[in-house]
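Here it is: the structure, laid out below.
With one protein chain held back, the other chains of the complex are shown just where they sit.
Entry: chain A
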Amino acid sequence: MPTIRLQGISKRYPGSTASAVDSLDLTVNDGDFMCMLGPSGCGKTTTLRMIAGLEQPTGGSISVGDRVLDSVEQGVFVAPERREMGLVFQSYALWPHMTIRQNTEYGLRLRKVGRAERSSRADEVMNVMGIGRFADRYPSQLSGGQQQRVALARMLAVNPGVMLLDEPLSNLDSRLRLEMRTELKRIHQDFRSTIVFVTHDQWEAMTLATRIAVLADGRLQQIGTPTDIYDRPRNRFVAGFLGNPPINIIEFTDDEPAPHIAAAHRFAETRLHGATAVPGSIGIRPESIRIEPPSQAPAPDALTIDASIFAILPTGGSWTIEAVADGRHLFATTSVPPTCRPGDDVRLRVAAHEVHVFDTEGERVGLS
């Protein structure tokens, strides 16, 4: 399967001043499981729909291999039915007046596949998806999870090279979601297809994707492997969007900083020694924080913050610890049973390479 290439793609709705998608460049390689991740309204669904041809871009171009699907400059627009892609919607969009079999066979019927082959291919995908026994039922007689499988079967029946998935798991309960995630991963391996997946669920993106594209306000924030995005967020938005509990951000304000902020500021400046950037804030992932007794000698190459324990929240197998430093709440997580108790004075220690430094614009700076 060739590469999907989005170049300077923009979408501005008539009567709207802001662009839903603003000159987006994105390349989805063959065999990628690309997740487009972002808060609602960030333009991820619009982008997916433009790839599908259900929306027409107002700027830029989209091509698959050397076939141009959209080009505003050249006046090219290929209708969705001619793009040979598959799309699964958030609401599944099964046709309520057709049985499961009819739904599954629809695409084959349009491709003029003979009756016998049609039926055997439909059987095959229905069995793969575990819905073979519902073949003669109507969608409304099926549960949400089963409907989702039908929607996938309907797409898989025509085996499109590019599969587009628009938040396909968001209507499912958490157990089914886990099950379907495994299913999607299996489909990706078995069918060796390129998948573009839209979600606002960071967990889903982290577990499924080979690469993640983080979007906000119609712009691409960062693209990379899940580990990349998590460990080296390019800006404060990406850092804050991934991770639960969210990353602790300590901002450096001009007016008389609290002692821990001043300490953090000094630390950040030392880290940036020699660079021209001015640190605006630092971010610390909760799992990077070690909790130590206040008597512990400060480590040479680490940021330390004196704080007191505010609350300890067990989350089953791990603990979220809420600490307060100069009136500011910081979160730490640990998988070791904590020995401290609420009210204890502690010292929070973060290894230098685990401190993310951002400049005043919120962009990542520094060596790590």
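Everything below uses one rule, namely that a residue touches a chain if its C-beta (ideal position, glycine included) is under 8 Å from a C-beta of that chain, and two chains touch if they have at least 3 such contacts; residues count from 1.
The rule is simple: contacts and distances are computed from a predicted model.
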The complex's invisible chain, by UniProt name, from "Binding-protein-dependent transport system inner membrane protein", "Twin-arginine translocation pathway signal protein", "Tetratricopeptide repeat-containing protein" or "Sarcosine oxidase subunit gamma": "Binding-protein-dependent transport system inner membrane protein"
Residue, one of A:A93, A:M206, A:A277 or A:I312, that touches the chain absent here: A:A93
Touching residue (missing chain; options A:S10, A:T46 or A:T333): A:T46
Sites on chain A contacted by the missing partner chain, in the whole complex: 13, 46, 49, 52-56, 79-87, 89-93, 95-97, 106-107, 110-111, 138, 140-141, 151, 154-155, 158, 171
